[in-house]
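Missing here is one protein chain; the remaining ones are kept as they sit in the complex.
Per-chain numbering from 1; labels A, B, C and D assigned in written order.
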Amino acid sequence: MSAIHLAQESFNLNPGLSLIGYGLGAIGPGVGVGLIFAAVINGTARQPEAQSKLMSIAWQTFVLVEVLALIGLVLFFIASTGGAPE
Amino acid sequence: MSAIHLAQESFNLNPGLSLIGYGLGAIGPGVGVGLIFAAVINGTARQPEAQSKLMSIAWQTFVLVEVLALIGLVLFFIASTGGAPE
Amino acid sequence: MSAIHLAQESFNLNPGLSLIGYGLGAIGPGVGVGLIFAAVINGTARQPEAQSKLMSIAWQTFVLVEVLALIGLVLFFIASTGGAPE
Amino acid sequence: MSAIHLAQESFNLNPGLSLIGYGLGAIGPGVGVGLIFAAVINGTARQPEAQSKLMSIAWQTFVLVEVLALIGLVLFFIASTGGAPE
Partner (left out) sequence: MSAIHLAQESFNLNPGLSLIGYGLGAIGPGVGVGLIFAAVINGTARQPEAQSKLMSIAWQTFVLVEVLALIGLVLFFIASTGGAPE
C-alpha cells in the first residue's frame, strides 16, 4: 500500500483561495473610491471655484478606503504562503 | 500502511479561507466609507462654509464603519493560525 | 494496491480559483471607473465649458481605482502557478 | 484492488471554476459601461446639442471599463487549460 499514496499528489490551494480573498476585498474600495471621486467631479461641475477644496478633502479621505484593498494585498502574500507564522 | 499516509500531504486551508472572510468583511466598509465622504464632498460643494462642520461629523462616524474591516483584519490573524486559543 | 492510486490523478485547481479571485477584484473597479466617467459626462452635459477641467480630474483619479484590478491581474499569475515563492 | 482505482476518473474542474471567474469579472464592466452610456443618454436628453461631445468622451472611456471583462476572457483560456506556463 505504500506506493499508492506516494503517487497521490495534493495541491496547496491557499494561493487560489487567498486571491479570492483579495478580490473580494477589492470590491469595496473599488466602488468606494469611485464614489468619492465621482462626488468631486460632480461638485466641480457645479462650482468650479471649489475644485481645490474638494480635491483636498478627497485626497485626505480616499486613502482610508484604498487602504482596505492594500491590506488585502499584504494579507494575500501572508496567506498564500501558509498563514501568519505561529 | 504507515508509509502511505506519511507520503500523503494535506494542507492547512485556514489561511486562504480566512482571507476570503476578511475580503467579504472589507466590501461593506469600502462602500460605506465611500458613501460618507462622498456626502461630505457633495455637501461642501453646495455650501462651502459648512465644510468644517461636515468634516467633523464624518471623522466621528467613519471610524464606526472602518472598524468593521479592522476587526476582520484582527480575526484573520486569529483564524489563520487555527482559531482562538482554547 | 500500489498500481491503483498511481492512476488517480488530481488536478491543480489554483488557476481556476485564481481566476475567481481576479473576477471578484474586477467588480469594484468596473463599477468605480464607471461612476467616475459617468460623473464626467453628467458634468459636461451641465457645463460644457468645464469639460477639460473635469477630464483632468478624472484621468488623475481613475487610475487609483483601475489599479486595484491590475493588481488582481498580477496576483493571478502569481497565484495560478502556486503562490508567492517562500 | 489494483484494477479498481485505475477506473476511477477525476475531472479537471478548472474550466468550470474559470468560467465562474469570467462571470464575476463581467459584473463590474456590465454595470460600469451601463452607467457611462446611461449618463450619455441623460445628458443628450437635457442638452441635445452636446451629444457629439458626450459620445466622444464615452467612446474614449468605456474601453477602460470594458477591458476588465476582456482581460477576464483572456485569462479564462489561460486558466481553463491549467494556468500560466511555469
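We take it that a contact is a pair of C-beta atoms (placed from the backbone, for glycine too) under 8 Å apart; a residue touches a chain by one contact, two chains touch by 3 or more.
Not measured: the values here are computed from a predicted model.
**Student:** Sort through D:Val40, D:Ile57 or D:Ile71 and give me the one touching the missing partner chain.
**Tutor:** D:Val40
**Student:** Counting contacts across the full complex, list the positions on chain D that touch the omitted chain.
**Tutor:** 1-5, 7-35, 37-42, 44-46, 48, 51, 55, 58, 62, 66, 69, 73, 76-77, 80-82
As a convention for this text, only the chains that are shown with their structure count from here on.
**Student:** Can you work out the whole-Å distance between the CA centroids of chain A and chain B?
**Tutor:** About 10 Å, centre to centre.
**Student:** Just the number, please: Cα centre separation of chain B and chain C in whole Å.
**Tutor:** A distance of 19 Å separates the two centres.
**Student:** Would you pick out the residues of chain B that each touch at least 2 other chains?
**Tutor:** Residues 23, 30 of chain B each touch two or more of the other chains.
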